[in-house]
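Just one protein chain is left out here, and the rest sit where they should.
Note that the chains are named A and B in the order they appear, and that numbering of residues resets to 1 at the start of each chain.
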Amino acid sequence: MSLARYIARRLLQAIPTLFILIVFMFILVRVLPGDPARLIAGLEATEEDVERIRVLLGLDRPLHEQFIDYLTDILRGDLGTSLKFETPVIEEILIRFPRTLELAIVAELLSIAIALPLGIISALKPFTKTGALATITSLLGSSMPIYWLGLILIYVFSVNMRLLPSFGYGTPAHIILPAFTLATLLMGNLVRITRASVLDALESNYIVTARAKGLSERIVIYRHALKNALIPIITISGLQLGALLGGAILTESVFAWPGIGLLLLDSIYSRDYPLIQGIIIFYAVILILINLIVDIAYAFIDPRVRISLWKSE
Amino acid sequence: MEVRIEEKKRKERREKALFGQWWRIFKANRVAYVSLYILIGITLISLFADFIAPYSPYEFDIRRAREPPSLEHPFGLDEIGRDLLSRVIHGGRYSIGIAYAAVFLGASIGVILGLISGYYGGIIDDIIQRFTDAMLSLPTILLAIALVTVLGVGVTSLIIAVGLSTVPIYIRLTRGLVLQVRNMDYVLAAKILGKRDTYIIFRHILPNIASPIIVQSTYYLGLTILIASGLGFLGLGVPPPTPEWGAMIGRGREFLISSPHIVAFPGIFILITALCFNLIGDGLRDALDPKMAKYIRRGRI
Partner (left out) sequence: MKILEVRNLKVYYFLHRGIVKAVDGVSFSVEEGEILGIAGESGSGKSTLAHSILRLIKPPGEIVEGEIIFQGKDLTKLSEDEMREIRGRDISMVFQDPNTYLNPIMKVGLQVAEVYEAHQNAKIETVLDKVVNLFKKVKITDPEKRIYSYPHELSGGMKQRALISMAVALKPKLIILDEPTSALDVTIQLEIVNLLKEMKEELNASMIFISHDLELLSEITDKLMIMYAGKVVEYGSTKEVFNNPKHPYTEALINSIKYIRKDTLPTIEGEPPSLINPPNGCRFHPRCPKKFDICDKTEPSLITIDGRKVSCHLYGEEE
């Protein structure tokens, strides 16, 4: 009951954020020096072409009128019409986005599957080989140009070993390399966060109590330390999904993965401004939603938040 | 007068001692220390590229395009027959230079806005924070792509785009730090003495929050190298024939199957440089006051 109110309040809070982003995009295209219509049409376009685009995009009308139209369109879910495909922008996005989401989720799971054990072991046994491996993973993860890693992986696994397809979309084999590439983006941070929160939990006083009870070390670690450590890990790895959607732009370019990132790049190369704008606004909406979902999930996992939240409202 | 000079001297001595301690802890971290030297080396090589590079980075011989590494050309030749080693050496200028300039730009704007936001609070703070929230809801690289799309290709617009995309992160960091020190005795004392706000901000607050910002900037140097070269890779960075590392990979990728060296070498340099920045950042962070260190996070794309 009050959970619904909590969600409603969080949704309300998201409105100004989104509004600022929409204004920002509007200003970015229109107020910056230069003629957007000319920019869109390209330097080699004729004056008539430029004029045609100007009218098509409504750029010939006063700014405030343009803004109101732009805003009402967005509120109706209308992100405009693609110049290149001549179809509604939202349609293009809705075809492409599930593929990006698929890639991001597989990458997220992959990075959790690798980073979580590494981080936990390195916290429990810092001076072992696994501990060293965790340190290296965490460093390489934060320093890796993932597009380069993707190309190297293609060279090793597709060109040399002929094990996996180098690009495209469709079979499960297609997702392995791009997902691993994208997962690298998260892995560094995730190993570090896991290690830090496990160490943090192990330092806590309730661990002393658990030991003083005579519980076995296994129960102390699993039931008390790890369960507590998982709360920040889950929260943060959820928030990282946003970073993954950003990194997906690079990954999709490397592997020709036909998702929203590749669509964005195509629209940039072909100066399809309505499409560019639409994709960025769509990204913002999705990311705000992800943050919201993570917050709610957090409230579910942590009884402290859950109860204080649901009682106070 | 006497007293004031004495005080100044004492302050200098104390600062020197503090720096000495910092430096000692930093030096004790061998990995960070070695990384610093590698990075200085890479920076110097890029700076003096004209003297160090064995060949011109622009002269090409299309007949010898994509020749693999040899004694004559240790990194081989690129897709149109330019010496890859010379291009990588010259490329450091762009890749590292852009990172330094972008972080400087982003930090300057972000720190000032963060100082204002944290120090004054109230409505200014609210406005800046809503703006920051909005910008932070986009991944940094997407923000950079959006900006570069509007600004067009080129070194300057790349610096501006990448620099501006780090502004919201700096605002968040600085504001948090300011809130930590805003109610410290020395700030309150300065307020009671009727010092001007700008004096308090720049003489009392900024020096006390500078070190975490420096550490954070070290991490962001690593991050911006990745972002800027990523944009270069996507063809949204500097225009050809500029030898920027990311762009070199982007143009070499077509020949990955037959000539992987064109892709491999610039990437290794991006990786090493970013790695150095991260390791130096770790060393600096450990040398820092642990209370402040918790505000610092390594960046992500």
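As a convention for this text, a residue touches a chain if its C-beta (ideal position, glycine included) is under 8 Å from a C-beta of that chain, and two chains touch if they have at least 3 such contacts.
Note that this is a predicted model, so its numbers are computed, not measured.
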Touching partners, among the displayed chains, of the absent chain
A
Identified contact with the non-displayed chain, of A:23, A:231 or A:296:
A:231
Touching the left-out chain: which of A:66, A:130, A:204 or A:270?
A:204
Who touches the missing chain here, A:77, A:172 or A:214?
A:214
Under the stated touch rule, tell me which residues of subunit A contact the chain that is not displayed.
204-206, 208-217, 219, 223-224, 227-228, 231, 302-304, 307-308
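We adopt the following convention: only the chains that are shown with their structure count from here on.
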Taking the mean of the CA coordinates per chain, how far is subunit A from subunit B in Å?
23
Subunit B contact footprint on subunit A (complex, rising order)
16-18, 20-21, 24-25, 28-29, 32, 139-140, 142-149, 151-152, 154-155, 159, 185-186, 188-189, 192, 240, 242-243, 245-247, 249-250, 253-254, 264-265, 268-269, 276, 280, 283-284, 287-288, 291
Mind listing the subunit B positions that touch subunit A in their complex?
130-131, 133-135, 137-142, 145-147, 149-151, 222, 226, 229-230, 233-236, 246, 249, 253, 256-257, 260, 263-264, 266-267, 270-271, 274-275, 277-279, 298-301
